[in-house]
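Take this structure first; my questions come after.
With one protein chain withheld, the remaining protein chains of the complex are depicted in position.
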Amino acid sequence: MAGNSFGKLFKLITFGESHGKAIGGIIDGCPAGITIDFEAIQNEMNRRKPGQSKIVTQRKEADEVEFYSGIFEGQTTGTPIGFVIHNTNQKSKDYSHIKDVYRPSHADYTYEKKYGRRDYRGGGRSSARETACRVVAGAIAKQMLSELKINAYTSSVGDIFCEKPYQDLDFSKTETNAIRCPDDATAEKMISKVQEIKKQGDTVGGTITCVIQNVPVGLGEPVFDKLHAELGKAMLSINAVKGFEYGSGFCGARMKGSEHNDLFNDDGTTKTNLSGGVQGGISNGMDIYFRVAFKPVATVLQKQDALNSDGDIIEMQGKGRHDPCVVPRAVPIVEAMAALVMADYVLLRRQETKDW
Amino acid sequence: MAGNSFGKLFKLITFGESHGKAIGGIIDGCPAGITIDFEAIQNEMNRRKPGQSKIVTQRKEADEVEFYSGIFEGQTTGTPIGFVIHNTNQKSKDYSHIKDVYRPSHADYTYEKKYGRRDYRGGGRSSARETACRVVAGAIAKQMLSELKINAYTSSVGDIFCEKPYQDLDFSKTETNAIRCPDDATAEKMISKVQEIKKQGDTVGGTITCVIQNVPVGLGEPVFDKLHAELGKAMLSINAVKGFEYGSGFCGARMKGSEHNDLFNDDGTTKTNLSGGVQGGISNGMDIYFRVAFKPVATVLQKQDALNSDGDIIEMQGKGRHDPCVVPRAVPIVEAMAALVMADYVLLRRQETKDW
Amino acid sequence: MAGNSFGKLFKLITFGESHGKAIGGIIDGCPAGITIDFEAIQNEMNRRKPGQSKIVTQRKEADEVEFYSGIFEGQTTGTPIGFVIHNTNQKSKDYSHIKDVYRPSHADYTYEKKYGRRDYRGGGRSSARETACRVVAGAIAKQMLSELKINAYTSSVGDIFCEKPYQDLDFSKTETNAIRCPDDATAEKMISKVQEIKKQGDTVGGTITCVIQNVPVGLGEPVFDKLHAELGKAMLSINAVKGFEYGSGFCGARMKGSEHNDLFNDDGTTKTNLSGGVQGGISNGMDIYFRVAFKPVATVLQKQDALNSDGDIIEMQGKGRHDPCVVPRAVPIVEAMAALVMADYVLLRRQETKDW
Partner (left out) sequence: MAGNSFGKLFKLITFGESHGKAIGGIIDGCPAGITIDFEAIQNEMNRRKPGQSKIVTQRKEADEVEFYSGIFEGQTTGTPIGFVIHNTNQKSKDYSHIKDVYRPSHADYTYEKKYGRRDYRGGGRSSARETACRVVAGAIAKQMLSELKINAYTSSVGDIFCEKPYQDLDFSKTETNAIRCPDDATAEKMISKVQEIKKQGDTVGGTITCVIQNVPVGLGEPVFDKLHAELGKAMLSINAVKGFEYGSGFCGARMKGSEHNDLFNDDGTTKTNLSGGVQGGISNGMDIYFRVAFKPVATVLQKQDALNSDGDIIEMQGKGRHDPCVVPRAVPIVEAMAALVMADYVLLRRQETKDW
């Protein structure tokens, strides 16, 4: 209820602050009998972790997951999977200089007002470090959903867009460049853009597109728990996300019905897919695709005004190791959250239809 | 779990198909002691109901709410509020001609595949008629949240946009025209657009902007249940919605951090509000604003191909009384869902902070 | 959250006060495709309803259920089942004389202190009239669980006990007498007891035993949601219930391990069943049986002291039509709640094990 859990049947609950001893989580509801590929989990972690390339933060975190329960002899047992990621790279320096400072467009102010206190070392609970736990759980969800193909990629950085539709992209190329855009030419431009921004001590936003393929018909619940509504919530729960659209999205709002309707083929597939794979909140078997907007990282390495707890405006300057653009590291997070949503709906689907 | 309830502490659960005996719902968790203004509830219903103007469907529904419980001597009692809206205008004609037809971009196909059957009279459960129940509950939530101002309006129809920022609009004018745009000149253009589209037997999409004012600091839960994530889910759960963005939204993804950060005033307010009133998932006391994209209505009064259950592509033509543009009727629904989200977070907030 | 819903996947939410317009509920999560036997539902309602025999209250309520949604052409559709039972026998007399009186061992005082007000006509929301909605939902759950046999019966009234173990009883005889004890000789004694108590203007407690047979192995969840824990909660949520025990129950607490252990047969069944069909919170395929204790009805037709809202002790006398013993009418309620629990766990079980 307090907001630290996600999912109904395949459920993740996480804990941990960026500068505490450890972060971690519990996956409750993962079915028994799934063979766990630990290397695949670590690979996902490595896609998210800091220090992986020149265009992300140079902080170093091992980000090694330790599993404490729920996996026995290499397989899930049906009992909760508890896991922990120790924080190894918290700088022991004194944070007291930012103890009483609310950085602009960070959650310092709102956390303090809400809780009457906060762990002021780094972002505490509001830090994106928490998303490491989502990547662990998402990696397990992916292994449970081996039929599904979930591919996210960077579709824009600032005003540089990947103009090709996803159908023309080769997702196997996403991991071949630091920005995670499967179109080489665009990737290069994006990387230059980030480097330029970084030199300015500034940051830049971007978008991620995610495509889910091989989806069976019938996933999703009616009315409030529509499949795309839950995907939307999942994405909007990621740090720095400002928007979500699926299928035709905001462009669809400019169209006419005669243009927008997806006409059927006789096998139930559709000739077009402006619907984005979902009708009435339920998957129709076509590709699900959606786009997620990320704002620029709030910590800029330039002088800025901030507020302190005495109500004074003070000048501060971000320093240290920060991401000039969060998007490439957010690609595995988007995939992880998509996997968590799909895992939940698959389990919900199972109980609707089968005899026991 | 099956998707027909919304909210955690202020909870709405709805039932009913468009052509059954009645639709209705239960509000569980509404605090005791709220004086109910029944006329205000009916006013909200009238804003949503069909037949209210020339640019919406000419179907007639009384849409009168009957309350069965939870209100005693004009005040809520703390017990569940059960209510029913009888369906009075289901045409008794034979629906058997569409019984076996899946209309394009409707939920006919997905419901049938999911459940193995469907109530084929109108949209059944997938009909937007269900949203009438949301408006009832939202009206009560608004009465509980009398300090908050929640105003939605039509911000675009097709390619006609209301260019003024919401700060320059007078929300008291929203109800003075049929399209629910508070800018008169734009409203006229939008109405002409809808009339033109209607003559073509076609439909058109649009967007709604919603602004929530007088929000206290501290609403919203961290990590997965961020305030904007739940608002996003709420909006995406409304029929025909394809996208959601708040604050700077998709535009924010094109910006630099130095431009995007909202600098503080010394009272904790911010000079700009690209954040849209939420930092780290928690309200910061600034206006919350967001934009919702609606696709064009799928039922067009033109010939279209459809699929039948034998796997044949057949030609069909929508007929009867349909909305050429769903947006004006969706304005009160957006407000209702916003009110439900806020009511829930207000109750969550109460238990965090006060001594009993 | 506010306590008016039960179940996770097969979910019932109810509304209504004893003297409001109607009571009712929504069943959300009932699978599609279950053929509904409306007569069987009404039969269950008749087992619970007042006025059915000389040893229960002589109040008359038609207790006819009206279904508004979720059932189409005689089968469930997978969408929420909304239903209403109109209150037809609220006496229009003035209740103002008990408006400010808290009856002893009723919920008048606690409801008023909790909510700051109450519907003082009858018991309002705390009235056992609410259980009629549980019987509706339980009847549908039973139809979903047609393989299971759920049989409850009156096992004691005051100090008259049915001494035979359930294995020696013929459940088909439960409905042949007014007290619902399948052992004729005991039933007669129980009925005499109730009649004697009734003449005294008094009331008496009793117990109900419930047996669930043909249970597959594997229902129930570990740790907190053990099958018997949820059964216990379900029973303790029924008005007037003071205790719950399953299998060996409180007697088991006096035994030695060497006596209490249920030794296996080679097919996995056990020679004895002191475990009551559940091991570690999970069904083992043996009969589940439990016993529920009901206190005597609080309304006695004798003079008693009560408290009024001014803090005065006043003398009052219950009058009208009340049950001298609630147990016979509670038998179908116990079965209904057992069916709801089992339906929920069956759906939970389905999603654990099957490929989709």
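Every chain is named by a letter (A, B and C) in the order it is written, and numbering of its residues begins at 1.
By definition in this document, contacts are C-beta pairs under 8 Å (C-beta built on N, C-alpha and C of every residue); 3 or more make two chains touch, one makes a residue touch a chain.
Fair warning: this is a prediction, and the values are worked out from it, not measured in the lab.
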{"item": "Displayed chains contacted by the hidden chain, counting the whole assembly", "value": "A, B, C"}
{"item": "Which of A:P50, A:G78, A:G122 or A:G318 contacts the chain that the document leaves out", "value": "A:G78"}
{"item": "Touch with the omitted chain, as defined above, among C:Q42, C:Q75, C:N89 or C:S105", "value": "C:S105"}
{"item": "Chain B residues that touch the omitted chain in the full complex", "value": "1, 9, 31-32, 78-79, 216, 222, 346-356"}
{"item": "Contacts of chain A with the absent chain, listed as residue ranges", "value": "1-5, 8-9, 11, 13-17, 20-26, 28-29, 32-33, 66-70, 72-73, 75, 77-82, 84, 114-119, 124-125"}
{"item": "Absent chain, residues of chain C that touch it", "value": "1-6, 8, 14, 102, 104-107, 109-111, 113-115, 125-126, 130, 156, 158-159, 197, 200, 202-207, 217-218, 220-226, 228-230, 232-234, 236-237, 239, 242-250, 252-268, 270, 274-276, 278-284, 293-300, 302, 304-307, 311-313, 348, 352"}
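The rule is short, and it goes like this: only the chains that are shown with their structure count from here on.
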{"item": "Chain at maximum distance from chain B, centres defined as averaged CA atoms", "value": "C"}
{"item": "Separation of mean Cα positions, chain B and chain A [Å, integer]", "value": "26"}
{"item": "Between chain B and chain C, centroid-to-centroid distance (C-alpha), Å", "value": "39"}
{"item": "Chain A and chain C: spacing of chain centres that average the CA atoms, whole Å", "value": "46"}
{"item": "Touching two or more other chains - residues of chain B", "value": "1-5, 8, 14, 114-115, 125"}
